[in-house]
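Here the complex is missing one protein chain, while the rest keep their positions.
A and B are the chain letters, set down in written order, and residue numbers restart from 1 in every chain.
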Amino acid sequence: MRIVVGIKWVPNTQAVRFDPKTGTLIRAGVPSIVNPHDFPAIELALRLRDNYGGEVIAISMAPPGAIQGLEHVLGMGADKAVLLTDRKFAGADTLATSYVLAKGIEKISREIGPVDLAIFGHETIDSSTAHIGAQVASWLGWPYVYYVRDAKLVGDGVIRALRQTEKAVEEYDIKLPAVLATAIKALKPRPVRLSYKLRAKLEKPIIIWTNDDLGLDPRCTGLKGSPTIVANITWMPEVPRKKIVYKPKDPRDAARWILRQLFTDEAVAPFLRKALWGEE
Amino acid sequence: MSGEVKGLRPIKIEDLLQRTVYDVDEEPHIEIIDERGVPKELVKLCPCSCYSMVGERLLYSYEGCLECGLCRVLSEPWGLRWEYPKSGRGVQYRFT
Partner (left out) sequence: MSNSNVPSKFDVVVVGAGPAGSSAAYLLAKAGFKVLIVERGRGAGTKELYGGKIYAPPLREVWPNLDKEAPIHRWVTTERLSFVWKGRVTTLDFKLGRRVAFTTYLTEMAKWMADKAVEAGAVLVDEVRVDEIITEGGKVIGIRSGPDKLYADIVVDAEGVNRILLEKLGLAEKINPDTVALGVKEVINVGKKAIEERLLLTENEGMAWLLMGDITQGIPGGGFIYTMKDTIALGLVLHIGKAYEAAKSGALKDTVPMMLEKLRVHPYFSRIWRDADVLEYGAHMTIEGGLRYMPKKLYMNGLVVVGDAAGLLLNTGYTIRGVDFAVYSGKLAAEAIIKAFENGGPTEENLSLYEHMLKQSFVYKELVKHSGIVKMMEDPTFFTKLPAIVNGMMGKLFEADYEEPTVLEALLESFREEEMSLTRFLLKMFSVVSRL
C-alpha cells in the first residue's frame, strides 16, 4: 500500500505572543514545528504500512524550511518525503493549498507509483480550518472519512475506517484510493529513531517539486488561487479572571467546593438554577 | 516618562515560562516513582516551579520543565525517573 501523509510546518503557537500595543501577533523568532494534529495521521500511516507493507510518503506544501519537519517525519519511519515549494504557492488559502497537494499526489501516483491512501490530520494549530482533507478528496474525486481513530484493510482494496462519535463507534468500509483525516490525539506517535534519522540525513530521501515540475496554472495557486478574504480580525477583549487555588482533601471535597463556588457566584448562579431547575 | 515600567514589574512564573518555547511531548520524561525519594524542597528550588505540594502530596508537572537536572541530583534514583525528552521535544532555547 502506498500511503501519502500530509504535513504542515506551522509556527509553534505556544510561543507566539500577543503585542497589546499594536494588536498583532509576535511571530519573529518563533520556531516552527510539525503541526501537532498531524501526528495521529503520521502514526496511522506508519502502522498501516507496518501491517500491510508498502511505503509512506510525507508531503508538504511549504517554504524550504519545512525540510526540518519532513526530516522529523522521516526520522519516525516514513520512507520518502515530497516538498512542494515555490514562491507561486505563497499566500494560499485552503483551496489553493489543497489543489497543489492534490496535484502533488497525482504526480506521485504517476512517477513513483499509484497512491492508495492519503491521510491528513484533523486541523492545523495555526489556522484551525479542518478543510484540507475534504478538499484534497474533492480534487481527487476519492471517498473521504474524517474523525478517524483507526483503520484496517478488509478485503481487496477496501479499507475500514473507525470513527468514534460521542455515543457510537462507526465503521466505514470505503474503496481505495481514499482520503482519511484523523481525530485529534487519536493515536500516540512513535518517537524519532536513530536509524531512520540517520538514513534521512545520509540518503536525503526528500524530493523537491516546484511549480515548474507540477506545471500548474498560476491563477490556481498561491494568493491568486485563493478566494478566501480575511475581512477583519477582532481580538477578543481579555476578561479579567479571578483565580483561586483550593487544595481539596479528596475528590468529593473538590466537587463540593466547586459547586459551592458556582452557586454562590451572583453572575453564574441564576443561569445554573435556570438550566437545572427552570427557575427564573 | 509615563506608563508602566516593565523592568520593574514582577512576572508570574506561568507568564515567564510562556516566553520560553516548548514542544511538549505527550509522554512525561520525568516521573515521581516514590515520593519518599524526592525532597519537598524542590517546591522552592525547581527553577520552573514544576513541583508543588497539594495537601501532603508532592506533585510534578513536566510541561514547563527546563531540563536542568536539579531534581535528579537531589532525588534518590529509586524516587524519580528522570530522562531527557525524546524526538527533540521539550524546551527549545532560542537565545540564552
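Going forward, contacts are C-beta pairs under 8 Å (C-beta built on N, C-alpha and C of every residue); 3 or more make two chains touch, one makes a residue touch a chain.
No experiment lies behind these values; they were computed from the predicted model shown.
Trainee: Extract the touching residues of chain B with respect to the undisplayed chain.
Mentor: On the chain B side, contact with the omitted chain comes from 1, 5-11, 13, 16-17, 19-21, 23, 39, 41, 43-49, 66-70, 72-74, 77, 83-96.
Trainee: Residues on chain A that touch the omitted chain in the whole complex?
Mentor: On the side of chain A, residues 31, 68, 72, 75, 191-199, 201-203 touch the unshown chain.
As a working rule, only the chains that are shown with their structure count from here on.
Trainee: From the C-alpha centre of chain A to that of chain B, how far is it in Å?
Mentor: 28
Trainee: Flag every residue of chain B that touches chain A in the complex, lowest number first.
Mentor: 18-19, 21-24, 26-27, 54-55, 86-88, 92, 94
Trainee: Would you tell me which residues of chain A are touching chain B in their complex?
Mentor: Of all residues in chain A, those touching chain B are 12, 14-15, 17, 29-31, 33, 72, 75-76, 185, 188-189, 191-192, 247-249.
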